[in-house]
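Removed: one protein chain of the complex. Kept in place: all other protein chains.
A and B are the chain letters, set down in written order, and residue numbers restart from 1 in every chain.
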Amino acid sequence: MEVTAYIDNLWILIAGILVMFMQPGFMLVETGFTRSKNSVNIVMKNFMDFSVGAITYWAFGFALAYGGSTLGGFVAYGNFFLEGDSTTYFFQVVFAATAATIVSGSVAERTKFSSYLLFQPFICGVIYPIVTHWVWSGQGWLSELGFIDFAGSGVVHMVGGFAALAGIQVVGPRIGKFDDSGNPLPIPGSSMVAGALGVFILWFGWYGFNVGSALAAVDVNLAAIAVTTTLSASAASVAAMYTSMIAGKPNVGMTLNGALAGLVGITAGCANVNNLGAVLIGTVSGILVVYSINLIEKKGFDDAVGAVSVHGICGAWGVLAVAIFDTTDGLLYGGTSLFLPQIIGILAIGGWAYATSFIVLKTIDNFFGLRVSKDEEIAGLDVSEHGTTAYGDFILKK
Amino acid sequence: MEVTAYIDNLWILIAGILVMFMQPGFMLVETGFTRSKNSVNIVMKNFMDFSVGAITYWAFGFALAYGGSTLGGFVAYGNFFLEGDSTTYFFQVVFAATAATIVSGSVAERTKFSSYLLFQPFICGVIYPIVTHWVWSGQGWLSELGFIDFAGSGVVHMVGGFAALAGIQVVGPRIGKFDDSGNPLPIPGSSMVAGALGVFILWFGWYGFNVGSALAAVDVNLAAIAVTTTLSASAASVAAMYTSMIAGKPNVGMTLNGALAGLVGITAGCANVNNLGAVLIGTVSGILVVYSINLIEKKGFDDAVGAVSVHGICGAWGVLAVAIFDTTDGLLYGGTSLFLPQIIGILAIGGWAYATSFIVLKTIDNFFGLRVSKDEEIAGLDVSEHGTTAYGDFILKK
Partner (left out) sequence: MEVTAYIDNLWILIAGILVMFMQPGFMLVETGFTRSKNSVNIVMKNFMDFSVGAITYWAFGFALAYGGSTLGGFVAYGNFFLEGDSTTYFFQVVFAATAATIVSGSVAERTKFSSYLLFQPFICGVIYPIVTHWVWSGQGWLSELGFIDFAGSGVVHMVGGFAALAGIQVVGPRIGKFDDSGNPLPIPGSSMVAGALGVFILWFGWYGFNVGSALAAVDVNLAAIAVTTTLSASAASVAAMYTSMIAGKPNVGMTLNGALAGLVGITAGCANVNNLGAVLIGTVSGILVVYSINLIEKKGFDDAVGAVSVHGICGAWGVLAVAIFDTTDGLLYGGTSLFLPQIIGILAIGGWAYATSFIVLKTIDNFFGLRVSKDEEIAGLDVSEHGTTAYGDFILKK
């Protein structure tokens, strides 16, 4: 092997390590934005997202994404219980775990742990791998159409976000989220500091996510990807903060979700747009996420952390934005050829993730029940599902 | 481009990612050392430090530091709304955000959010970039004099620390910090664990800060810089702990600030001193920071996190220490030629950062008010400025 290949592999490894660190980022966002009585449950779901995800992706997820042979560009097969291909496995497994974890947050505070465990192998091992086969395997039908998703606004974030949408529909809203007239009520989170630390950790890990997706360090301009990522996230958190001020004071939850929205939004195009494009993509992401979160709530859906908006809606925007801001074929540079593949990709990925997740979750719900009992929910999942509490010697509100 | 250049760029990228992660480090130190009722406000300031900083540095900060042309070694111009130069931008923008964030901690718990937002573009986009032009652009008047500041004890930390000094003068002490006779009173922080995590994160990120400042990975001894950094921080935290014991028990706040002081102290000379020099620089830093924090308090200033001492005073010490411990031209090795440029640098950087920050902050104060009202301060900035609380379901002291 050439020295340059070792340099490439070293960067992919380091990037994968950074992406792995996004797991505690998600954990902190989810525990911070929700109530203390459910924190242990969220911790457990996050540990299992990565652990069950890694085992599942080794046993069969990799096989369906990159197994070697392809069934018409739709799914791969081969290399079950993988040995070898370590670099690809390691970088991909951390992405698979990310897709699963996104769902965890949306359905927090009312989902039965044992039933959630049943869902994980499907999203890490089937739903997500098949989409990666479509786009990143070199054999997939979507990449054949000219679909561009450099680091996964669609492949990872839309998959997670639309699976989360199915999740909140099947499991229903938390007790106390809506008043008798159906108006949404605030449920204050246990720690905005934990939530903010989580977002900063995610931002940090995102450099592995986006820049690592170059899958090389030689003959590429890695720093340019880091810069578009930084500018989009920055513009989005500023935009979300000011958008939140239309309704009142600068809102911390919206600002934090704004930063994430900007990161999701730039993920598809991070290597294809310039700095000005990144600022504009981020600005739109930051505005969009605030309206989306409010709209979803008004429609009677209860997304405990806003993940459907952050990952699903802004993921779709990120995919579409490539057709506008791509510096060679984007609309701003006189091209229109990207609109069709990007829109087909949005519909295919969103539809696939939503439909398969809905079917799997509804089936689990029918056979085992996806939701804890009313008493268990009110007591908190930490006591009812895990027989403990998260903050042993702190005094908490009832 | 040569393969070696890609290796260099890869390291600068990774180092920049590590430095970016210092942002949550600062956030945790600041929230941990202050009261829960102001935690959301600190979170918001930290997010805006990085977000506004990144946009500002892209729009005009880079232009004033590295824009290409120079006005007499004092300020650059060119490359506004930057495209290209991604590696330099990315590594520099995380430094710019660091300089801004230092101020945030000192003025915590009483500063009006909207007014703080006005200050950020000045420090990230003007005050800091101009100092970098003096020292690191290859065109600056200070580097022409022979001034040495390898990674920024002066360029970054003194700028932040002396801007913070101006900040605490203009905004005044917190209600309850001094008794009627003017004696300082302790204001216990909300979480020493968060504070300690913050310091460890900063220490971790500092390897990017100091070792990354080599701006290369080939033909340099990177590990030597990591070792001097480690030894100085370690010696300083031990020294600060024992110094704190003169007045009583081993003090956690002083120990944590001691570690930071040792990191700031070695930053200027990390590539120019040997291991023994690093231990000595750190030891002095750790002792110095304890006396400085106590002295500043006794003088009636209220620095909520000790940042003036950590970054300002120990930054100056770090710059001066190069003249003593530099292994080729330092006093210990028979040289005296470095004293003049280092002292000029200390005076110029400290004076510039203090004076410009004072003018900007005083102007903001006159037009918009830099401080919240007495009622808002007592209620806490989270409620008054952001309409929320940080720890929704924890019961807190009044």
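Just so we're on the same page, a residue touches a chain if its C-beta (ideal position, glycine included) is under 8 Å from a C-beta of that chain, and two chains touch if they have at least 3 such contacts.
What you see is a predicted model, and the numbers here were worked out from it, not measured in a lab.
Colleague: Just name the one of B:114, B:221, B:336 or B:366 that touches the chain not displayed here.
Modeller: Once the missing chain is taken into account, the touching residue is B:221.
Colleague: Check the options B:207, B:301 or B:325 and report the residue that touches the missing chain.
Modeller: Candidates B:207, B:301 or B:325; residue touching the omitted chain: B:207.
Colleague: With the full complex in mind, choose from B:256, B:288, B:324 or B:346 the residue touching the hidden chain.
Modeller: Selected residue, touching the omitted chain: B:256.
Colleague: For chain B, which positions touch the chain that isn't shown here?
Modeller: 3-4, 7, 10-11, 14, 18, 35-37, 188-193, 196-197, 199-201, 203-204, 207-208, 211, 217-219, 221-224, 226-227, 230-231, 233-235, 237-238, 241, 248-253, 255-256, 259, 274-276, 279, 391, 394-397
Colleague: Mind pulling the chain A residues that touch the left-out chain?
Modeller: 1, 3, 6-7, 9-10, 12-14, 16-17, 20-21, 23-24, 27-28, 31, 39-40, 43-44, 46-48, 50-55, 58, 81-83, 86-87, 89-90, 93, 113, 194, 385-395
The rule is simple: only the chains that are shown with their structure count from here on.
Colleague: Averaging only over C-alpha atoms, locate the centres of chain A and chain B and give their separation in whole Å.
Modeller: For chain A versus chain B, the centre distance works out to 33 Å.
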